[in-house]
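One protein chain is absent from this view; the other protein chains keep their places.
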Amino acid sequence: MAEVLWGIFVGPFKDIAGSPTFFVEVLIGGVAAGLMYSLVALGFVLIFKASGVFNFAQGVMVLFAALTLVGLLERGVPVPVALGLTALVMIALAFGIERVVLRPLVNQPAIILFMATIGLNFFLEGFGEMVWGSNVKRLDIGIPDESFKVAGVLVNKLELTAALTAAVLVAILAVFFQRTRIGRALRAVADDHEAALSIGIPLKTIWVVVWSVAGIVAIVAGVMWGAKSGVQFSLSLVALKALPVLILGGFESVPGAIVGGLIIGVGEKVGEVYWGPLVGGAIENWFAYVLALAFLLVRPQGLFGEKIIERV
Amino acid sequence: MIYREAGHFKSSYAADQAIFPIVQDRVFLGLVAVVAFVAVPLAANEYWLQAILIPFLIYALAAIGLNLLTGYAGQLSLGTGGFMAVGAYAAFKLTTAFPWLNMLVVFVLAGLVAAGVGLLFGIPSLRIKGFYLAVATLAAQFFLIWLFNKVGWFVNYAPSGTATAPPRTMLGVMVTGPQATASARYLMALGMVVLFALVAKNLVRGRVGRSWMAMRDRDIAAEIIGIRPLQTKLLAFAISSFYCGVAGAELLFLYLGSVETLAFDINLSFLVLFMVIIGGLGSVLGSFLGAAFIVLVPIFLTNAPHWLGLAMRTDTQKHLELMIFGGLIVFFLIVEPRGLARLWQVTKEKLRLWPFPH
Partner (left out) sequence: MRGPAGASEPLLEVDGVSVRFGALLALNRVSLCIPRGEICAIIGPNGAGKTTLLNCISGFYHPYEGRIAFAGRERTRWRPPDVAELGIARTFQNVALFRGMTVLDNIMTGRVLKMRGSFLLDALWWGPARRQELAHRAFVERIIDFLEIQAIRKTPAGRLPYGLQKRVELARALAAEPELLLLDEPMAGMNVEEKEDMCRFILDVSGEFGTTIALIEHDMGVVMDISNHVVVLDYGRKIADGTPEHVRKDDTVRDAYLGVAHD
């Protein structure tokens, strides 16, 4: 018993203090993983902020984007063209989703739309794998997966690129929502579809725009993930982890997606390395969710979410 | 007008609140019961029982469980697989520790264990609603699977990590284990699902069901009327997990024979959710229809190419399955959110007039 207590409350901290450079490397690894989650969560936030729909299929969109890109690259299409084509495919997908799924379900309760995106999730998974095949693929974007030392700490080039990309994306999106007219219109749509329609906001256009942007974000996420661990089906499962990120960060907050991702990423990595061996490892499977659950009990609307005042 | 209510007057409230108030329904059900309990075990072949009927009955039970929680009480849950796993491993531990226990008792006890776990994971549901609750149930799902993976005690330290159902008899007939005939296992599953379906129907047409639906439709108004949210939600979680736990135990003992945690992963949770959505949220009949549908589609996909003289690779079949399930979910949500059960109801209403057009 004393061993267990030691293992939880003392041992890991001693390990941390014992080799600080290693701890920093774990932290960096966590930050990098966290930013990857954030990239996926960003897509969720975009769609939720703009259409009030919780898009369960975001993870699969990431997979789909990656599959398409890799499929094109494998057939010898040059990288810039492949990226452009993939973007077109995602835009076409956005059109399709708006026409087939969103338009018929306009103003249905949120839970119905959510379940529709679950259906979409599975459909796209099957479709993507049928078209491009389901074996693991390598994705090479010209940045080597190697590490170099900065101030005595190992840093991975790929992870660094991912971090920078995420930062740039977030900045662009934040400006977009806060400063532009379209951003305002999007927020109106997210609030109430029918009301927005009735004041002349072109719902259909907005949705296509938003889902396209989310699709582009999915491409970026897909590229980063794929380059790191190969493009495969489990990518969509990993993307499921974006859900705890959203809970921490709030569903409507772009900075929240980043902060939430960082917390989850770092928490997972540190937890796994220092506390994992205590219980046999593989904590990463559930740690993010339990962390989110703990947060929900204290603050049901997430770190950055708005407190909901219920009216009768 | 074969099928009509006109001319049948109910002279008491009891008659009005009966589960099957229409005579034709009762006759139809009687026929179904005879076929199910008598004709099928005698006439059906091994394949039909093993590949179609037994899994159908087991999934139907799980679907009823999830439907009670999500369809009636409005609490979205993605943790069905985890709770089924609890039932399976609890039953395994119980029967290996107490081999003299009657299997029915084992199933019920396993269900109670699952209900307890469900109760625990349902406690957050007072503060957390909607999607957030779904994510919380994911926590339950992933944590439980990890737990059963890591802790060898649950499989009695078997090196393969699988739990294998030991042979057990009931009333002198072998019902589990390699010697149990498909007919015996079928009858056991059938008996249990019929019993629990009746119980579910009784619950939903009375006070408990109304409290759940009130919570689902307008939780604030329900509270102001006097319905206590925590008790109502916890009851839903407990009963739902009970059903899923029993179904999970049946999955191990009556269908698969031996099981790894993989059998209970998140895909199972989604599968049962699909059954509930396609079959009809908030409908016991819908749970059966949805389960039947989900069981039959892969069978159809395996065999259809043969019938058409085409060849299809197994992985293409799997992809098609995913596409069909996903596509159908979207289709049903758009066209008939109340699923197959509602389509069935509409057919019955049309039958009232058929063959007359008006």
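For clarity, chains are labelled A and B in written order, and residue numbers in each chain start from 1.
FYI, a contact is a pair of C-beta atoms (placed from the backbone, for glycine too) under 8 Å apart; a residue touches a chain by one contact, two chains touch by 3 or more.
It should be emphasised that the depicted structure is a prediction, and the values quoted were computed from it without experimental measurement.
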Can you work out which residue in B:221, B:304 or B:353 touches the chain that's missing from view? B:221
Using the definition of touch stated at the top, determine which of B:53, B:113, B:235 or B:320 touches the missing chain. B:235
With the full complex in mind, choose from B:170, B:194, B:213 or B:334 the residue touching the hidden chain. B:213
Missing-chain contacts mapped onto chain B: 13-14, 17, 199, 202-203, 206-208, 210-211, 213-214, 216-218, 220-229, 235, 282
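The criterion applied here is as follows: only the chains that are shown with their structure count from here on.
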Distance between chain centroids, defined by C-alpha means - chain A, chain B (Å): 32
If you look only at chain A, which of its residues touch chain B in the complex? 54, 100-101, 104-105, 108, 110-112, 114-116, 118-127, 129-130, 134, 237, 240, 243-244, 247, 251, 279-280, 282-283, 285-286, 289-290, 292-293, 296-297, 300, 310, 312
What part of chain B is in contact with chain A in the complex they form? 76, 124, 127-132, 134-136, 138-139, 142-143, 145-146, 149-150, 220-221, 224, 266, 270, 273, 277, 315-316, 318-330, 333-334, 337
